[in-house]
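The structure appears right after this line, and notes come after that.
Of the protein chains in this complex, one is absent; all others appear in place.
Chain IDs A, B and C follow the sequence of writing; residue 1 opens each chain.
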Amino acid sequence: MRNLGAGRSWRILAALAAVVVLAASCGDDDSTADTPSAGTEPVEAPAGATDTDGGTDADDSMEEPSAGDAEASSDDSSDGSASDEGGSSDDAGTAEAIEPITIGAISTLDGPFAALGDFSMHGVKLALLEYGGTLDGDATRDTVTGAEVAGVPIELVIEGSDATPDVAVEATRRMVEQDGANIVIGPLSGDEGLALKDYIREHPDVTLVNGTSASQDLTLRDPSPNVFRFGGDGAMWTFGVGTYAYEELGHRRIATVAEDYSYPYDQVGAVLTEFCALGGTVAERIWVPLGTQDYSSFVAQIPDDVDAVFFAMGGTDAINFVKQYDEFTGQAIPLIAGPTAVDQSVLNELGSRAEGLVSSGPVVDDSGLAEFDTFAEYLDDVFPGQTPNTFNVYYYVATKSALQALEEVGGDLSDGSAAFQAALAQQSWTTPIGPVVLDDNRQAVVDMYLRRVTDGAQATIETLPLVNATLGFDRDAYIAQGSFSRDNPSCG
Amino acid sequence: MTARSKVLASLAAAAVAVSVTPALVSDFVLLQIAIKSLWLGIAGASLAFLIGQAGLISLAQTAVFGVSGYVMAILVLDHGWGVWFAVAVAAAAGPIAGLIVGVISRRAAGLYLMMLTLAIGVFVFFFAQQYQPITRGHTGFNGFDAPTLFGIDLNDRRPLFYVTAVVAVAVVAGFRYVMATSAGLAYRGLRDNPKRLQALGYSTEATTVSAFAVSGFAAGAGGVISVWYNGAISPGSIDLTRTIELLIVVMIGGTLRIEGAFLGALAVTLLQNYVSDFTNRTETLVGAVFMVVVLVSRQGLTGILLGLGSRAQRALGWVRSRDSTLDRSVTDDSRRSPEHASRTGQHAPSQQQARRLPCETLERDGRGEYSPP
Amino acid sequence: MLPGVTWSEHTRRTHQDPPLRVERVSRSFGGLRAVDGISFDVEAGERLAVLGPNGAGKSTLFNVICGDLLPDSGRVLLNGEDVTSLALQHRVRRGLGRTYQTSSVFAGLSVAEHIALALRGSSSGRLSLSMSSRGRREAARSTERLVSLVGLEGRSATPASELSHGELRQLEVGMALAPDPDVILLDEPAAGLSAHERTGLTELLLNLSDTVATVLVEHDMDVALTVADRVIVLESGSMIAKGSPSQIESDPLVRAVYLGEQHKARSERSSGPKADLDR
Partner (left out) sequence: MAGVALGGYIVERSLEIGDRSLLVLLNGLTAAGLYFLMASGFTLVFGLVRVTNLAHGGLYLLGGYTALSLQRMTGNWFIAAGLGAVATAGLSTVLYLVLRRVHGDGLPETMLTLGAAIVMADQALANWGGVPSDLDPPAALRGSIDLPGSILLYPKFRLSVVAMAMLAGLCLWLLLYRTRLGSTIRASADDSDMVSILGIRVELVFCTVFAMAGALAGLAGAAGGTYLSLAQGEDNRILLASLIVVIAGGLGSIGGAAVAAVVIGLVEAFAQTHHAIFSVLITFGTLIAILALRPHGIFGSQQDDRA
């Protein structure tokens, strides 16, 4: 039977080889032909080409407010860009020699977190619109063309993952190696961030500016020199809640319910670190396997005699939990929320059940910051109906920081982006959610907010200024206590 | 051509393809298209073997794949083993895991087998996610460095490509060898008519277990290389999406040939990497392409390709009687399909047998009706 | 199994036990006694035909012997060993071969592969992953010999799905003979065959080795009486007659319950394609 088997394998193998070659060349052709960001081969004089594209797109585009508003808001938020913008169309002739800079943005566009991917991309696009870009279309994967920084055209490439590290790395590799992305904005989730850290470390000339990945070890332990985070991590987002619960709310004994993976460990860990340091105790830590829909059996495990229940989960899980907790206990024991559980992105769906929930987090709706109000207005103009949440704000801040640093170095990414990365590390500005500076690990020190859900929005209880990665504890001691896990910290 | 020269010819073709590819494609394509489709193809080949040769539709191959990958990562990153020792143990873990899957599901067939193996696959996924002391939970293992081989660093793409290609060829050759042995014949017997196989003295259970164990070699090899490729392994590497992806790879490639898995892997990899250039609804397009391939040919792309090939041959007048069996089975799927159908539990065997008979006179099936010729 | 492959695992009979012994086998379905206390021996080289009209219990008896059914009482012995509760594949390994009434083959395998599969089935190397060239050559020779023995020369490479009905029966017999069994059970081998094919089959059966014990459950009088050395006739689960073919043909009881019907059937067959009345 050997004969039958071996019969046509040579043909298959030859075909395989042919298809590999064909596909490879096709792939290149297609990406150049299809995406307006014709970035892969500099020989094609892309600057001129993209400018014409950008022009026609702008004319055809339905997004009239975007161009005008982009100019308006960029006037008040960034001083340097206005003149460049004015000159951009005139520069078309002279810009031919300038190699464009490609920004790759990655978020979860498929799978359970797809909605968050949409929010993230809003943030990225808003920042680029400020630099003279125009939207290509309404869909998430439609990019922004025509943006320029210091006379250098900026191209945007968008890739999606399904929240698994493997897919995130492949998508990023596509952006970096196929589309020539110099700067990567993203990713969304913690474990994706850790995987990308490893990948980007091998490409020192590429810069990763984190989106919303909240894993502590993206920057806390073994940081990579080209990874920057302009926002908090999971523990920082939960800063202050433990203390508030003990001192202001008078709780002494709590239970926690959280999804069973590293991001909720960080949140529970941060709460317990503070709460237990003050003398509080934890009666029960309930870990819910990812993929659980029905929380009723977990709700039933909450001891009757605790003062409060801290819960940390996101998306669908938060909705299911809050609803079921409400139905099963009538909220007999007060809830304290983790940051993403009551993020603005799910607040609407939580409805009245979320009313009064206390949490800590990066975004509040009444901070009174002019930057926040401008951002909110701008967001609603360009993407009608959208309101600020962690995802659009963080991706916006990340992209804007990168663009500002680019501007400072005049779009110069030579010498392995050394000047750019140095400038990025020095970024210090007032974002829509408060001032930001980076520490030595290129991790942001930022304001957090203690907040309470009031009338379907997050109202400030207290601003917690300049929270750092070690939550104000001694750095060495904090790092020495190890990564948060199911039973770390021990809490008595 | 003799059998031997055909083997040599296909090896030569493979050698040419392997040596030429790196020169023709970019580094990115070499890694993310070529190497990816090779290791996905290796894993796919293990499933294509199970389905195409033994008629066992398993959804636990991703689990077997994951066991090998995890074993290597755990031994190296948590126990400080030398990489090659870990690779050896991981390679052995593949067939052992396959054997265990086989023992658990030795009595199941058809759809039940599919569902039982699905349950095993999901179980292994959740085990990886929940049993943190061993598996590091949801985060899994990051920062795995591929080993060096004779001083050549396999983190570099060309060496990794060559090694993966050699493994791929070895896997194909290994499966071809197995197909020529007594066991290989028994697997096909199991596929076509398990009850009859039993009447010839074979134990269907032993045959099933043995087929699973053999396929575990390739799944394990795929798992090891995937960890080199990804530099990481986490529950996300073996979740339901990946299981379905592997099934799609095999179905698009076709199960008529082990090599089909590589064709399917290439097609899926290309879709994953380039489809987002055309549409915002990538998943819809992938699903639709998959449906179309299944509708057009039950033997996937291999079936289409071989069908075109034999049609071209006929047009050119190359009638090769020695391969007549093959040509017929390729171009006329309907002859084979009922057997696969009965294995998947869709029909009572008697009906199928009646249909299978090429009757000059009217034949009668198990229910006592006439079915026209 | 490393060096070579031996094709016969079962131990040859060394003592005086008959290859097949059926002892007082009974089996009921609900209230119906399908087989009631049947006993017989079959000696090496002997061809025994089991005859009987519809519902006489032939199939039940057959299924008990090959292990598809457990008897309510009684024993089945192969070469003196009690195999009553053994599964089919274990009986096969102890020297039992059987054919199927509705040809049951492997559609994707060729004629030669069928024979090879059957050859290896009774050896311990049936799931062997090793291949010695000597073993392969030997196997190929045995395969060719069997293929020509059952009259399928030149059809070795043909897939079973392309064989005619008659050829399938030849293949069935070939598969049953392949492991060199001590006992071979033939389940209505002549059913559905054309007159020409039936002649070929009769010849094939007459030429079987003189060491194998053959049990032929048949309903076609012509074939059974031509081929068999000895005949037993069942009626309602009981044995109503036994003896040589000529004795049976002249037995009045048999004639009364069976032959009349059979003659009627024969005349029917000539007018239509449907030959099989055993339902």
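A few remarks follow.
By definition in this document, a contact is a pair of C-beta atoms (placed from the backbone, for glycine too) under 8 Å apart; a residue touches a chain by one contact, two chains touch by 3 or more.
Not measured: the values here are computed from a predicted model.
Across the entire complex, contacts from the unshown chain go to A, B.
The chain omitted from view is touched by exactly one of A:281, A:301 or A:414, namely A:301. The chain not shown here is touched by just one of A:99, A:142 or A:349, and that residue is A:349.
Between the chain not shown and the residues B:204, B:230 or B:276, the one that touches is B:204. Counting over the whole complex, chain A has residues 110-118, 260, 286-289, 291-294, 296-301, 304, 315-316, 319-320, 323, 327-330, 332, 345-346, 349, 486 touching the chain that is not drawn. Residue-level contact of chain B with the missing chain is found at 51, 57, 104-105, 107-112, 114-116, 118-120, 122-123, 126-127, 130-131, 194-195, 204, 240, 244, 247-248, 251, 281-284, 286-288, 290-291, 294-295, 298, 337-338, 340-341, 343-348, 367, 369.
Assume only the chains that are shown with their structure count from here on.
In this assembly, the chain whose C-alpha centre lies farthest from chain C is A.
Averaging the CA coordinates per chain and comparing them to the mean over all protein CA atoms picks out B as nearest. By number of C-beta pairs in contact, A-B leads over the other of B-C and A-B. Centroid to centroid, with C-alpha atoms defining each point, chain A and chain C lie 74 Å apart. Mean C-alpha position of chain B lies 39 Å from that of chain C. One finds 37 Å separating the Cα centroids of chain A and chain B. The residues of chain C that reach two or more other chains are 113, listed in rising order.
Residue positions 180, 185, 322, 325 of chain B each touch two or more of the other chains. Those residues of chain A whose C-beta lies close enough to touch chain B in the complex are 1-17, 19-21, 23-24, 26-28, 30-31, 34-35, 110-111, 139-142, 159-160, 162-167, 169-170, 173-174, 177-178, 190-191, 194-195, 198-199, 260-262, 289-290, 485-486. Residues 5, 66, 87-89, 92-93, 98, 100, 102-110, 113, 116-118, 120-122, 125-131, 157-159, 161-165, 168, 175, 178-179, 192, 194, 273-274, 276, 279 of chain C are the ones that touch chain B when the two sit in their complex.
Of all residues in chain B, those touching chain A in their complex are 3, 6-7, 9-10, 12-14, 16-17, 20-21, 24-29, 31-34, 36-37, 126, 129-130, 132, 137-140, 142-143, 172, 176, 179-180, 184-185, 230-232, 234, 236-237, 239, 241, 257, 259-260, 262-263, 266, 270, 272-274, 276-278, 280, 282-283, 302, 305-306, 309, 322-323, 325-326.
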